[in-house]
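One protein chain is absent from this view; the other protein chains keep their places.
And then chain A:
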Amino acid sequence: MRVAPEGRGLRALVLAALAFGLIGPIAAGLWATARAGFGVMPVIGATEASLAPWSALFALPGLATSLKVTAFTGIVSTLLSLILALALTAALQPRLTGGRAARLLAPFLAIPHAALAIGLAFVLTPSGWIARLLAPILGLDRPPDIALVGDPWGIALILGLMLKEVPFLMLVSLAGLTQIPLAQHLAAGRSLGYGRAAVWLKLIVPQLWPLIRLPVMVVLAYALSTVEMGLILGPSNPPVLAVLLTRLFFAPDTALLLPASAGALLQGGLVAAAFALLWLTERALAMAGRFWLCRGGRGHGLDPILPLARGLGMIAAALGALAMLALLTWSFAWRWPWPAALPESWSLRAWTGAAPGLARALGLTLALALATTALSLALAVAWLEGEDRARSPRAPWAEALIYLPLLVPQIGFLYGLNVLFLRLGLSGGLAAVIWAQALFVFPYVMITLSDPWRALDPRLARAAASLGAGPWRRLFTVKLPVLIAPILTAAAIGVAVSVAQYLPTLFMGAGRIATLTTEAVTLSSGSDRRVTGAYATLQTALPLAAYAAAFLVPALLHRDRRALRGGGA
């Protein structure tokens, strides 16, 4: 009985922190954007509410095409990523548990979206690496004039998104599987004569789906609103909606801020519509699936899916690895003209030339990553511990709340958020950037930490309680040490997310907080691959070091505790 008020206090504290720190800013940002979208933005002299921004938006040439391409690339990339991630998980699961999976996936999780996109563009483009290898064989003296990157359908964009999202979805699927009595269900299915793929499809995936639904929605929202990847890999005339809006937001004519804001609302609407579609599909599949399950087919015909997935997964991994290798090679190149397969001349200038700025940016990036991750981790642990003490599962609204910053397109609230921070006198400082980054780091930390936390054997805490340990002692001496591996994995992901933040850092830091990512984007404007390569290597190295620490620290701490060693996530 003594425990209850304490638990309630902790929960109230966490809720208050979230309400003021998370929902408040986002709501304020959305409010400012919504007002501007309906014509009210006093600072540029717009005071009359009207629908004019909307008619200006819909009068933009190519808007319909842009919407179509955005919806197509967003939905198709998410769908394909999900299918491939599940099939790969099923195909590799017996050999791919815990730390091994995380080690394999870590580089793909660590590399920032923009860097991967630039590397991939160089691999795929008609003057790129693959074409250069083929040029002597095919006798090409000039690159063929084919749109392999930036194609009107957005195929290259879909591919780039998949390279980033499949590893992420695999990671959350593997974490989700720890919640399911996997071995028993697989054995039961096999003993009833179901094929391997069929067991997964009929038994495991329906149980896994509720555990990965929100991460899938995060992927969907990201794919529909990415600026960097759309810019580098997507079509250009017209571009995807988020790129179109960025152009409007940064047009010299400030009156365009109004239709840009209306467009940000439209972007939000598009994401909401995609969520509705997902929900409808889920319902329809649930009904059709029940029928299909009851028919009882053993589904041996499905088994070739698994080697196929393995093959596709290997191709994807090879492409991703090539993209990363391309960036690393470029960072040491000097001249590397078409059709040379390797640089004509080498140089360290990309590294040494940027060195002074690089060192400062590295320091700031590291400081920001540590601060945002520590903050997010503390909040996440407090939230999860609060749930434990209340002995209540998470309400759906609370779940949605955590994910809110990832579900609302960034461009829809960052401008308004900036105005709010300015009013509070916060903008332009480290604190503002930490706050803004934490909005996006916290959800990922929660995604990664929640499942291992719930999977913790409750008997440990009960045993400690029966030995007289209070709730705080149980938290600090039992739960946290046992959960050190997943906590460090969550921290590593937090570091990766923090390092990659571009728009929040730029807006809230008034451009003064120069991190690796903001420097990489501005220095090269996306075009000097050597500089991009140097920065991207560091951008990837920092989270990779965090992942390495996440594997090594538990292994060292728990070198004599076998069950605690493997990264649970």
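Criterion: a residue touches a chain if its C-beta (ideal position, glycine included) is under 8 Å from a C-beta of that chain, and two chains touch if they have at least 3 such contacts; residues count from 1.
Here is the rule we go by: contacts and distances are computed from a predicted model.
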TODO: Just go with whichever of "L-lactate dehydrogenase complex protein LldF", "Multicomponent Na+:H+ antiporter subunit D", "ABC transporter substrate-binding protein" or "Sodium/solute symporter" UniProt uses as the name of the absent chain.
DONE: "ABC transporter substrate-binding protein"
TODO: Among A:H300, A:R391 or A:R423, choose the residue that contacts the chain missing from this document, as touch is defined above.
DONE: A:R423
TODO: Sort through A:F250, A:W279 or A:F476 and give me the one touching the missing partner chain.
DONE: A:F250
TODO: Could you tell which one of A:G21, A:P107 or A:P143 touches the chain left off the display?
DONE: A:P143
Task: chain A residues touching the omitted chain (full complex) - done: 41-45, 60-62, 65, 125-128, 142-143, 145, 147, 150, 152, 231, 235-238, 247, 249-254, 257, 334-335, 337-339, 345, 347, 353, 415, 418-420, 422-423, 427-428, 506, 510-512, 514, 518-519, 521-531
